[in-house]
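Working notes, structure below.
Only a single protein chain was left out; the remaining protein chains are all shown in position.
Order as written gives the chain letters A and B; numbering starts at 1 within each chain.
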Amino acid sequence: MRERPVPSRQLWWLAAGFTVWCSALVVLYAIQGIGCAFAWPTGTLRLWLAVALLVHLIVLGWMWRDIARASPDFGSGPTGALLHWAVVATLITALVATVITLGPPLLLTACI
Amino acid sequence: MSESADQLSQGATALRLHRQLSAIWATGPGIQRLAAVNHSVIGIRMMVTSFVFFAIAGVLGMLTRVQLATPNSGFMVPETYNQVFTMHGSMMLFLFAIPMVESFAVYLTPKILGTRDFAFPRLTAYGYWCYLFGGTILTVSLIVGVAPNSGWFMYTPLSSSAFTPGINSDVWLLGVTFVEISALSLAVEIVVSILKMRAPGMSLDRMPIFAWYILVTAMMMIVAFPPLILGSILLEVERAFGLPFFDPTRGGDALLWQHLFWLFGHPDVYIIFLPMAGVLSTIIPVFANRELVGYRAIVVAIIALAFLSFGIWVHHMFTVGIPHLALAFFSLGSAIVAVPTAVQIFAWLATLAHGRPRWDVPMLYVFGFFFIFVMGGLTGVMLAMVPFDWQAHDTYFVVAHMHYVVAGALAFPMLAALYYWLPLLTGRTAVHRLSVPAFWLVFIGFNMTFFMMHLTGLRGMPRRIHTYSGDEGWNWLNLLSSVGGFVMTIGFALVVIDLVVQLRYGRRVRRNPWGSTTLEWAMPIPPAPYAFASIPDVGTSGGKSTASGDLATSLASGEGYLGSTRNGWQEALGVHKTSGVPDQLIVLPRPTYLPLYTALATAAAVLAMLFKFYLLSLGFALLTAGLFVLAGQSAGLSRDYGPLPVGRGVSVPPHTEAADAPAWLALICALVADGTLFTSLLFGTFYLWIAAPNWSAAIKPEPDLMLAVGTCVTLLVAALAARGSLRAVSAGGRAGGWIGLAGLALLAAIATAVWQIAGIVPHPREHALGATAAALTFYVALHAGIGVLFLISNTLRLGAGFISPRRVLDMRLTRLWLDYTLVTGIIAMGLVLALPALVAMLGGRP
Partner (left out) sequence: MLAGSAILFLLVMTLFVLVIRRPGWGSSVSPERWLVLGGLVLPAVVLLPLIAYAMIAGERLLPLPGQAPARIEAIGRQWAWTFRYPDHGATETKGVLHMPAGAPVDILVSSQDVIHAFWIPRLAGKIDAVPGHVNRLRIQADQPGRYAGQCSEFCGLDHASMRFDVVVHRPEEFSAALARAAASEGSQKK
């Protein structure tokens, strides 16, 4: 008896984690650009950047928790196991990448 | 005794099957070769074409080295030198690297996946012709001396009409875009084929790692090319019609081009590298006699690499004056992109460490790759550091780094791959005597040429200077580089000789000389046009292995799926995306001249544009669109069949009746590319808003609210009518009324959009504000226009009986297209309406 195939839509999850990373990068870069163009006070600008970063981290964390629980949706066979492992791994990597690439820069000079 | 009788009958069956399949699949002789659509034929043509361009671009590279070998050289005048180095870069990247990588993918992927061809063979052929014609246009421009001369990244405003009034830039913009259309169409087709056309039982966890690499690469191409295509279109529109997207004096901004270019340009490096990494991940385990270490980790690493490579485009722009905080995002991204690369490097090392490595010519090139790529990667990390880049940017250090990561990391795995797979193509193995010295010449020449450039760069030699005065301390380094270049060229010449010798005198092999386990070796060598006489089941190969050749024998005698012919159809199997369970029988189109004609029409449109016959160009563009509609007319089957037996007791419906047909996924991929282009256009608008000089001083725009709302409402009506026609056809009713309604609504949408464009203030030629509003509105009109083509195709195919209640795919595609048009239309119109408010905001800033 064949195992139940993993639904095709689960493939999208492989891209989900890093899509959030991309969104974080684009949003933070945009906030930085707009903040500098409109000469926001540095404090306000940093606050907005930090909030945007935090929102993305929360989304990633929430996706991670959600997916870690959702392993039955990926079926019991080896295909599902691989995909589930890979999705969890991309989510974790994306989370780490978001922290590393977008966290430390917030300490630097904002508009020069 | 009985065994040999068995073998004999098996052989007879195999021969009969071979004859039947060949009659269906083979490309005809003589002039009919131009009608070829088979992936093996196109793959080889593409490979040969890309090597021809490689040779031309290589000669151009040698010319630059001759020029720079000595100070104050008079070998070339500056204008010639500028054309030569621009074309060296452009040809290497656009006409060699990407197409070469694609040719490997085209030739090998279906075979490695255990299927007979790609999902859209005519698109493969169209892609090839576009590539050939686009490349030819560029090459001819070089011969007649009007080649692009602004550097391969064509920075505006140098490439704009004010500073390059000739057709040089137009050649680049149109030629390269033409080649990119081909890359994009192949990418869509590769994604669809990998996900939908594998050997039964090849679930994603069993898929060879090469296919993962190619899948991720193709997806990257779908997202990476649109920004550059958009940039090229905008720049060409600026040059041809004066819409100032990049002209800072009229509200444009030169840096917008750089963003769009590098948004493509950086991922492009990985688009070239990933398939080569895939080659290494395939070859190394074979020579280590062990399966690849860390399959799962590599899958994650390549996904991470694919995404990270998009998020670091600004590291090519560290010196344009972007604030440090923002630079740091991209600096950090560029540094951590080293992590997934390191994971792969160490997976390969671990595979070798845990295996029993065997040494052969391909491994020699693997060694060359390690040496060069690790060095290039390390200088890459150095350049990712902002302060270092401020010093080294645009010097020969970057030239050195870039050749190590792009040229070295491409050329060495490519040659490894050639030596590894050539026996499959030709049925002969290499003659060792020449391959080893050839390798060392290439390797030593390469390092001699490019290692010196690190030093010249650190000593302050800027890129792209046609000469130097001789007192800077660069003389002997440049001379060594030039000598190295010639050594490398001799090496490549020796490789070519070696390959020709192998082709003619190599020892014949019948199958699998390396003991590989991937499916491309489970077929007769050289491969027949149908690739597999019958299709293997990867789940239950019954102990028959590729490595020993049993599987090839069993497949040849028709023991797999589709081991017989029917209706003269070119048959392949479609499978469920994740599990690899067969879910449809894909009937592929036969050889046809249509791709050639379509590509010729496209080329005519491009050439007319180049010589500024704009109406003629429009005419040919419409002809191209018409040919695409015509190509749709014969696709699919003209009646319902229901489930058909495909062998081994399995029956599946033909693709026309399947829920998850390849065309559906293809349209989704195309829309992802289109959506990326649209997003880039939105990005461009917002970018100009905050970054371009003198937007606040512009005349305040006054978009017509009623027209914009009218466009959105008519698009909504069209989308709803498409739903109505789908429902009507599914229920067996008549859809003519619904299609008519949708058509009228689309025409109304086009009319309102054109009206809107006609009244745009400020005039699109006067200010980028008007130009972006015009571009956004035109985008909507264009998509509505293509929607009309969908409807025409629907009408024709309904009439011809290609659409029935069970075959409603056409109607679903139309619905999807019109939904997309509606959504982007609302966003575009919304932005056009929001422009006055955005400009007002600028006026209010301190």
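Things worth noting here:
Criterion: a contact is a pair of C-beta atoms (placed from the backbone, for glycine too) under 8 Å apart; a residue touches a chain by one contact, two chains touch by 3 or more.
Note that the structure is predicted; figures quoted are calculated from it, not measured.
The chain omitted from view is touched by exactly one of B:22, B:249 or B:567, namely B:249. For the chain missing from the display, the contacting residue among B:23, B:436 or B:465 is B:465, taking the whole complex into account. Considering the full assembly, B:319 is the residue among B:319, B:567, B:633 or B:651 that touches the omitted chain.
Although one chain is not displayed, chain B still touches it through residues 78-79, 82, 150-151, 155, 157-158, 162-163, 248-249, 253-255, 293-294, 297, 301, 319-321, 324, 327-328, 331-332, 335-336, 338-340, 342-347, 349-357, 359, 363, 367, 370-371, 374-375, 378-379, 381-382, 385-391, 393-395, 460, 462-468, 692-694.
Although one chain is not displayed, its contacts with chain A can still be listed: residues 104-105, 108-109, 112.
As a convention for this text, only the chains that are shown with their structure count from here on.
Separation between the centroids of chain A and chain B, computed from CA atoms only, is 27 Å. Chain contact summary for the complex, chain A toward chain B: residues 2-3, 5-8, 10-11, 14-15, 18-19, 21-22, 25, 28-30, 32-34, 36-39, 77-79, 81-83, 85-86, 89-90, 93-94, 97, 100-102, 104-106, 108-112.
Considering their complex, residues 195, 203-206, 296-297, 299-300, 303-304, 306-308, 310-311, 323-326, 328-329, 332-333, 336, 576-579, 581, 660, 686, 690-691, 841, 845-846 of chain B touch chain A.
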